[in-house]
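Everything below concerns the one structure shown next.
A single protein chain has been removed from this complex, and every other one stays in its place.
Here the chain labels run A and B in written order, and each chain numbers its own residues starting at 1.
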Amino acid sequence: MSVTLLDFARGPAMQWALIIFVFGMVWRLVGVWGLRHKADHSQPRVTQGVWKRGLRAVFVRVLPYPEFAPKVQGQYWISYVFHLGFFIVLLFFVPHILFFEDILGFGWPGLPNNVIFFVGGITVAALMVALIKRILNPVTRMMSNFDDYFAWFVTIAPVVTGLLVNANLIPNYELMLAIHILSFQLLLIYLPFGKLMHGFWLMVSRWTTAVRFARRGGLS
Amino acid sequence: MKKADTLGDELRRQGISRRTFLKFCAAMATSMALPASMAPVMADALAATRRQSVIWLSFQECTGCTESILRSYAPSIESLIFDFISLDYHHTLQAAAGRAAEDARDQAMQENWGKYLVIVDGSIPLKDGGIYSTIDGHTNLETLETVAAGAAALISVGTCAAYGGLPMARPNPTGAVGVDEIIKDKPVINLPGCPPIPEVMTGTIASFLTFGRLPEMDRLGRPVAFFGDTIHDRCYRRPLYERGKFARGFDDEGARKGWCLYALGCKGPITYNACATIKWNQGQSFPIQSGHGCLGCSEPRFWDKDSFYKPLSATHWGNAAGLAAAAAAGAAVGAGVAVLSRRHQDTIAKGE
Partner (left out) sequence: MSLDDIPIQIAPPQEGPSEMPKALLHEVWELLQAVCAGRSVRERIDLHGLPLSPADYQQLQQLLGRGEVSALIEASGRSEVFETAVAGVWWLRDFGADERLVAEYLEITALPLMLMTHHDDLCAAVALLQQQLSAE
């Protein structure tokens, strides 16, 4: 009885989750950047300032390629909604800020709880829609593997449990809080080792692809 | 010896009429959230009982719990409880001392075997044969077991008796435990708090007197009537929590405006107690109203949980050195993997 789940979640579980997260992240980053670049044997068409093309791609690709827009823009918007929602909830809920402040040594202003709960609700809804679309579309369904579904699960879990903590639906607040913290730790631990790593690779790969294409005189 | 009088008869001789019973029970019903129509029934039941013999055992404690119930604010309706019980043994309060005191206890036990109520404050040391706290040559463990054998029920008053409390704080040098770790064959109710709220003590005793049994308890053995909600659930600063208005220091603008104390380490959200509703000192105030966050004193192990000033959402995340080591290890593994991969590419290039 003496050590509660909440004590465990706030103590050893948090320590190990952070250690695994940092270890995994550095491993993946160093490991991939340490790989040899693929040699490009073609004659370079553009030699000067390819980096500008890279930079341009990073921004231009924020919106779907106009030709494809009618088909994919729904996907884009839903993704933006839950990504943004997730980060608003993560970074602007005051108790979360206090968590970061404790680690980083500085904080920032937060948002009122009702705003956070509203955004959290929208985030969950958008994530549900994203999942349903993924399953209904035969192509994405075929392309999806365990990694995709698990990444979805570890993303939605902290948001749902967080809303439950504050909704006071579960009479045992401290148990729900412990589950919420543990679900966030699951996300931390899984992040470096699955597709969630896109959070770090996305811009890098946009850049790299654009630079490679530019060298060959193409656009990305 | 003549037949023992009922409590009603006994008190009437002291000039206390049945109206006082009615009042007492109305107050009790209110504070325990019982239906108001129960009060007259309770009053009749209470008046018909015999004066309840109570044996109060003090073990590893600071007497704060006794202070709390005594200083409750006599004269008050709640302090009438002392007229309803016969406190046959209590170190601090009884006139008798030494052998006479112990004899009084033995006599009370004999006369009321199986019927007396035992109230305990303080934890019981178990280490090294329990030698760290003894009374009249007996360890607290021996005393508790002997006295509990003839008890109708036990009430653990304060966090020490309920869950070990301060004596049990790391490294728990005396091997202290709470009462319900030892007594398994009798009903035990926990009234934690450091100290507990006087009304919680008087209300629980009164409820035992009227109903002849202990009230409904939660999973930590606490009466649901008083420990059903968290401080946070009933806190008057809750709207400020919802609006994201947090005091960040004890003398900043937020503190002066009475904003939520979450960021200053308030443990209200995980603490079950009645401070926010019953309050302290005649309903005057409670810690949060006085500007300090809740310490969580009615929860098990509250001493060891945390700094009182660390926000609940901040964690024991370790330290920067640990994370740096993790990063270094990650870099080493990453570099190793990259080297292996390059070698592999070379081998393939050589066409082997």
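As a working rule, contacts are C-beta pairs under 8 Å (C-beta built on N, C-alpha and C of every residue); 3 or more make two chains touch, one makes a residue touch a chain.
This structure is a prediction, so every number in the text was calculated from the model and none was measured.
**Q** Sort by label and list the shown chains the missing chain touches.
**A** B
**Q** Any idea which of B:Arg12, B:His138 or B:His292 touches the chain not displayed?
**A** Of these options, the touching residue for the absent chain is B:Arg12.
**Q** Which of B:Ala26, B:Ala101, B:Ile135 or B:Met217 sits in contact with the chain that's absent?
**A** Spelled out, the listed residue whose C-beta touches the missing chain is B:Ala26.
**Q** Among B:Asp106, B:Glu216, B:Glu253 or B:Asp346, exactly one should touch the missing chain; which is it?
**A** B:Glu253
**Q** Need a quick check: the contact residues on chain B for the chain that isn't drawn.
**A** Those residues of chain B that touch the unshown chain are 8-9, 12, 16-20, 22-24, 26-27, 29-31, 33, 35-37, 39-40, 47, 73, 75-78, 80, 253, 256-257, 282-283.
Going forward, only the chains that are shown with their structure count from here on.
**Q** Can you check how far apart chain A and chain B are, centre to centre, with Cα atoms defining each centre and the answer in Å?
**A** 43
**Q** For a test of understanding, state which residues of chain B touch chain A in their complex under the given definition.
**A** Contacts found on chain B: 230, 232-233, 241-244, 246, 262-263, 269-270, 300-301, 305-306, 310-318, 322-323, 326-331, 333-335, 337-339, 341-342, 345.
**Q** Which chain A residues qualify as touching chain B in the complex?
**A** 1-4, 6-7, 9-12, 14-15, 18-20, 22-36, 94-96, 98-99, 101-103, 110-114, 168, 173-174, 177, 181
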